[in-house]
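A protein chain is absent from this complex, but the other protein chains hold their places.
Right, subunit A next:
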Amino acid sequence: MHVPDGFIDAPLSAVAGVVAAGAVAVSLRGARRELDERTAPLAGLVAAFVFAVQMLNFPVAAGTSGHLLGGALAAILVGPYTGVLCISVVLLMQGILFADGGLTALGVNITVMGLVTTVVAYVLFRGLTAVLPRTRRSATVAAFVAALVSVPAAAATFTLIYAVGGTTDIPIGKVLTAMVGVHVLIGIGEAVITALTVGAVIAVRPDLVHAARGLAAPLKLRVDGVLVDAPAAAPAPAAARRAGPSTRNVWATGLVAAFVLAGFVSFYASASPDGLEKVAADKGFDAEVEEHAAAGSPLADYGVEDVGDPRLSGGLAGVIGVGATVAVGSGVFWAVRRRRQDEPAEAVLTGSR
C-alpha cells in the first residue's frame, strides 16, 4: 500500500516529511547507541533481509498469495530503532529505484509503514511479554498479537492523514471501514507469518530476537547432581554516555519546528471544518453530539478566549498546546528514566553481547 504522488496534498506531505525525518534522526541515534559502529553493516543487511522477505510468496488458496510487510517482524527481531531505520531505507530505495510510492509521499509512507507499524508492534510485544509468563510460547503469541494490531493501526493512521490532507473528499467513514476492514485480513496473514518466523528464530538463536532478550532462561550448572544458578558474569563497564550537546541540538530544533508549525502555520491554515466534521454536518448526525467536556476550557476549539483575531488566537492555542505536550511528555520521559536508572544490572548485561 505504497502511497503515490498526488494522493495527499502538499502541506500535509511536508508535515509528514518532517515527522519522518525526525523519526529517522531519532532512530539513527538510537541504533548507534545499540549497535555502535556495527550499525551500518547490520542495519543494511537486515534491510536487505526485509527487502528479500517481501518477495517470499505465501500461497493463501488456489492461485492467490500474499507476502510479508515486515514492519512488525523487523521491530521484534532487531528492535524499534533499527527496525524503523531498515523499513525507511527499504521505502526510500523502493521510491527512488522502483518508483513504488511517490517521492513527495515518502514522508507519509515512512510515517505510516515505517514508524506506526514498528512502534505499535514493538510496544505491544514488550507489553505482552512483560505480562505473559516468560516462555517461548508466549513470545510467539505476543508476536502474533503485535503484528495483528500493527497493520490495521497503520491503515487507521493513513485514514487519519487522508482525513486531514486527502485530495478528494471521500466520506472518511467509508475510507476507514474499507481500509481497516481490508487490513485486518492482511493483518491476520501478517500475524501468522510473523509469529511463525519469530518462533523459528527463537528456537535457533534466541539471543538474536531483540524484543525477547529478557526471555532467555538463566544459565544453570549441575553441581553434585543439583541444578544451581551459574554465578553472574562480571558486569561490563557501563557504556560511556554520549555527550549531551548534539542531543540537545536535536531537541531544540524539534521544539522550535513544532512551535513554528503550531503557531505560525496554523495562523495560515484553513479555518474550514475538517473532513470528519464536514461529513458529520452533511449527514446531520452532529446534532446529537454533546459538547465536549473541555468545551468550556480556555483552549476549546483551538482558539484562545478573549483574543479577538481568530487567526492569532488559533496560532496562540497551537503554541500553548505544543508547550503543554512537551511539558507532559518530558515529565513522563523523566519519570521513566528515573525508574530505569534504579534497576541497573540487566540492561548492561544484555547490552554487552
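Observations on the structure shown:
The rule is simple: contacts are C-beta pairs under 8 Å (C-beta built on N, C-alpha and C of every residue); 3 or more make two chains touch, one makes a residue touch a chain; residues count from 1.
Rule of thumb we're sticking to: contacts and distances are computed from a predicted model.
Look at the chain that isn't drawn here: its UniProt entry, checked against "Cobalt ECF transporter T component CbiQ", "Fumarate reductase iron-sulfur subunit", "Nucleotide excision repair protein" or "Nodulation protein E", names it "Cobalt ECF transporter T component CbiQ". Contact with the undisplayed chain is limited, among A:Val131, A:Val204 or A:Val226, to A:Val204. Taking the complete complex into account, residues 1, 4-7, 9-10, 13, 24-25, 28, 32, 36-49, 51-53, 55-61, 68, 77-78, 85-86, 88-90, 92-93, 95-100, 102-104, 167-171, 174, 192-193, 196-201, 203-205, 208, 282 of subunit A touch the chain not shown.
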